[in-house]
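Below is the structure I would like to discuss, written out as structure tokens.
Removed from the display is one protein chain of the complex; every other protein chain stays in position.
What follows is chain A.
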Amino acid sequence: MNKRTADVCDIYTNSVSFSGIVAIGDTVDANLESRGIAVQKEGARFTREDEKYFNNYALFTQQANWIPSSKKVNKTTFHHDDSIQVNHVRTIGISSSSLMQIGSVSHINADARIKHFRELRD
């Protein structure tokens, strides 16, 4: 896949956290995976027994049903203009294994699993 040059004038990103990626240029392979447990508790006093562990929940060990890439697509690309012009990009947060890419990326494989809990006071 022939590539184009990324011509970026201005990017403002407030925070890139929890293995987020900001990439300008070309990437061949991106494998993103994020797992999260979100506990919303009334009174918000967290103690030791509020801790939750990933392997206690089947959600995190479940098999993801990926789409079988059955048919082979042979794609030919012609770039008549060899640059990607970006004037201004403003983001507040790139977080939990996310990717902001300006340029080309051949393959992306991303998996996110979030389990939420809401605990109200009895």
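The definition used in the following text is that contacts are C-beta pairs under 8 Å (C-beta built on N, C-alpha and C of every residue); 3 or more make two chains touch, one makes a residue touch a chain; residues count from 1.
Operating definition for what follows: contacts and distances are computed from a predicted model.
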{"item": "From \"Cytochrome ubiquinol oxidase subunit I\", \"Phosphonate C-P lyase system protein PhnK\", \"ABC transporter ATP-binding protein\" or \"Putative spore germination protein GerPD\", the hidden chain's UniProt protein name", "value": "\"Putative spore germination protein GerPD\""}
{"item": "In chain A, positions touching the absent partner", "value": "1, 3-4, 6, 20, 30, 32-34, 36, 57, 59, 62, 64-67, 69, 71-81, 84-120, 122"}
